[in-house]
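Note that one protein chain is taken out, while the other chains of the complex remain in position.
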Amino acid sequence: MKAFIRKQRYLIDFTLSSLLRRPGKNLGLLVVYSLIVFLLASVMLFTHALRSEARLVLADSPEIILQRMVAGRHDLIPGSYLEKMGRIRGVIGKHGRLWGYFYDPAVQANYTLMVPRDRQLAEDEAVIGAAIARTRGVSRGDFLTFRSTDGNAYSFRVSAILASDSELVSADLILVSEQRFRTFFGIPEGYYTDLVLNVRNPKELRKVAEKLTLRLPDTRPILRDEILRTYDAIFNWRQGIVFVLLTGTILAFVIFAWDKASGLSAEERREIGILKAIGWETSDVIRMKFWEGAIISLSAFLLGYLTAYGHVFYANAGLFEPVLKGWSVLYPEFRLTPFIDGLQLATLFFFTVFPYTVATIVPIWRAAITDPDTVMR
Amino acid sequence: MEPIQLHQVKKAFNQGRPNEFWAIRGVDLTIQPHRATVLKGPSGSGKTTLLSMIGCLSRPTSGRITRGEQLLSGLPERFMTEIRRRTFGFIFQQFNLIKGLSVLENVMLPAYPLGPDHAQLSRSALELLHQFGLGTKAESRVEWLSGGEAQRTAICRALINDPEILIADEPTANLDSRLSREFMAIVDGLKQTGKTILLTSHDPVVFDSPVVDRVVEMSDGQIMDPSCC
Amino acid sequence: MLLNPAILALSIVSFVVACMMLLATGFGLQVVRHWDIGSGSELQLTMERRTYLISTLVAFSFMAELVALLLFIYNAEQISSQFVGAMCATGVLNVDPYGWPTLYLKIAIFFSGAVWLTLNHVDNKARDYPLVRVKYGLLLLILPLVIAELVLQTRYFLGMDPDIITSCCGSLFTPEGQGVAAELSGVEPGTAMLLLTVSGAAALLTGGWYLFQRKSGIAFAVTSLTTFLIALLAIVSCVALYIYEHPHHHCPFCILKEGHDFMGYYLYIPLFIATAMALGAGAIAPLRNITSLKEIIPAESRQLIGVSMLFMLLFYLVAAYAILGSNLTMVEVWW
Partner (left out) sequence: MKTLLSALLLLLATGLFAQPLELPPPGPRDTCPVCGMFVAKYPEWVATVLYKNGHAHHFDGAKDLFKYLHDLPKWAPGHDPKDITAIGVTEYYGLTRIDAHDAWYVIGSDILGPMGHELVPLETKEDAEEFLQDHGGRQILRFDQISAPLLKKLDQGQFD
């Protein structure tokens, strides 16, 4: 047993020095290998982080949003609909919401204006998101002035800046009072942007939605789960596209690995011949090559994964932001929450190391059966 | 120690194909222990092929090679290797050192698959290097060695597993006559310690040397004067 | 059809392993046909070199299958929340009729792989390779298992429909039910413990006997296999109850859950390793009469049996820990 372990140590030792002796070839392999891991890991980490971000965003949103549709378009909904729908079992709360988008030409960004339910604001007061404070360079007590659609300018005194765990939720948010909201956007009293319903039991959501469409035929209920699922589907779909593209890459990599493993240089062939002539056995060579594969795989995996981690969580996934994301322009400081999942890591490991190993078995064996007497000829 | 005996050993290459070629055509030979034997002949006479079969590097197509009771031919490669690395030490014509590794590492290489204790292994390797005047070169890369140093490194490597039989293929082909004579002096020393020496050569410095006990002349895959055996 | 990365990975492993085993068996058959150890021909040399490829392929397949077995269970455990009625791997395996056979095949492949690798290891130590024909013939028996597993597993995954209401372990592993699982659960815990103790003692005794006397390696394999089966029975009928601290929960899979500290893995992994090595030792025991193996088999068997006994002891220690560390007291109920 002791001799066996010592032997493995000698083999690893030799492998390391033999890898270092051929930096060109092995560096190329390592770079390509790491790149594959990097791409796959980036996609996985990024979509996963986005998904959990979306979940976080939606966690506090109501179970059902009811919108009135006029000619197939979202319209203001009368508050009287709250009574009109009557009592629906499973609904434990309902109210109207006021919110809208405002384009700020000064910084060329869209804000979300909203009337909060959990706090009372004075008419000229506003609570703003951190990103707005940053881009407009305002802090507490400063004034923000916006020109409304009717041409009048309205000033808001910034009374607080929203702190949030996830910037996605609140970055572009401006909370204003109800009166100011109505005058600013010209929304008549008694009308809301949409209605929201709270349903305790998620199993009852579909039934509630069904009843709503029967009782208020000109409305459209949107379930939170549906939004979540849409997000999931979009992310999955985009991830799918990227993966399909990457499958080609993996295949190319497998061929590349096969080629690298089988295309031994004359120098390497001579080396294996020498080793065999001076007393190494075929299985020793196979084992040595196996260690070589393991070392390359592990370092490529580590390298690729760490770069991907940095890419996604510190460099904002700069490489595929345009492909996978579609948020508004107002997220200069957008940070995804770092997250590592064991099963995900294992899956990634499998999808990169397993193909490499399979691809190299036959070439390794071919190299290992070199005739020991080649060095004599 | 028992002699190595060859009975009707034949070796073919590309058997069954149009370019079939018989390199060895029936050799009977006995190699006595503790002696220096030289296989002499022009290139293409089959002496290297014969040497590689005796050294368990390759297998005869037919015939038997035995050492006492033990059969050396007809064994699977795995066991030929096992016998080879304990019984034979090889010195090749091109020295066949592995570039990029240090002299010490090159000498230790044959012992790796046996998994010996590392400290002990490097100690005995260093001892050998000192013995052959290479003590100061232990850490230098083999590319920087002169021809004679390279050959002495190769000799140390051949001796690291303490084999009973030393095999050298054209050992003086890449040496000038001074180094060739030095090599024969080393061979003499090794013979004194009880090693069996088996050489191939067509260099008179080798086969005319007083160290050599016996010269076997080969031609065309056969031994020229069978009576001598 | 349910597609997640783990299922994809399992399918790929099975497919690749089937391909590799096909290749290995194909080469193996050629070797069997043309093998002539006495010949020095180039063909024989090629054959011998092929054996390295075959053993590498089989060893790699075996490793992959071992990981796949763990992943299969782990994944079934993970996705149990996606099926109504499933609370652990049992429910997921019940989703369609191919779940259980797939699991059994995976276990069978694990054990036959262990036996094959042991034979191969022993054979590689003997100068005349006396087992060449035996072991490559054996590949012919393992290949159908691997292919069947690929087919069944594919059908199993294809048949996974989240709308299916499956039955959970609570309804399968219950003494009142029908079938093998119910029978196992119905065994009196006292009886199971007694059987477990007796068979474990028998295995350790025969193992010890071999270590000192070099005799009856087969007896050890038989007692170990019996212990393996009885251990599974005892887990269902008794040990699991202590882990759940629940007098009627007989499931052999819920113990793999995080909530139960992954105790199942600590029980099953030593048990499976011990059994695999014991089977290996049993497989080589009858070959001790082959001249070239005379010296090798006792040495190898000794190692295998020693390690196997260590793992078996480990299993018994974990089981004892599970029982003694539990808050469940069943003294008046069972004994």
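By letter and in written order, the chains are A, B and C; residue numbering begins at 1 in each of them.
The rule is simple: a contact is a pair of C-beta atoms (placed from the backbone, for glycine too) under 8 Å apart; a residue touches a chain by one contact, two chains touch by 3 or more.
Since this is a predicted model, take the numbers as computed values, not measurements.
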Visible contact partners (per top-of-document touch definition) of the missing chain: A, C
Contact partner of the left-out chain, one of A:I92, A:A122, A:L298 or A:I340: A:I92
Which residue of C:Y52, C:Y210 or C:Y244 touches the chain not shown here: C:Y244
Hidden-chain contact residue, picked from the options C:I54, C:L93, C:C168 or C:V239: C:C168
Chain C, residues in touch with the chain not shown (by the definition above): 81, 84-85, 87, 165, 167-171, 244, 246-249, 251, 254, 257, 259, 333
Chain A residues touching the omitted chain (full complex): 89-90, 92, 200-204, 207
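By definition in this document, only the chains that are shown with their structure count from here on.
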Of A-C and B-C, pair with higher C-beta contact tally: A-C
Label of the chain whose CA centroid is most distant from the centroid of chain A: B
Intercentroid distance (Cα basis), chain B paired with chain A, Å: 64
Euclidean distance of C-alpha centroids - chain B vs chain C, Å: 49
Distance from chain C to chain A - Cα centre to Cα centre, in angstrom: 39
Contacts with two or more other chains, residues of chain C listed in rising order: 49
Two or more partner chains touched - positions in chain B: 77-78
Residue ranges of chain A touching chain C (in the complex, touch as defined): 282-283, 286, 343-344, 347, 350-351, 354, 357-358, 361-362, 364-365, 368-369
Chain B to chain A touching residues, read off their complex: 48, 51-52, 57-58, 77-78, 81-82, 84-85, 90, 92-94, 96-101, 105, 109-110, 112-118, 157-158, 161, 169
For the chain B and chain C complex, residues of the former touching the latter: 14-16, 59-62, 73-79
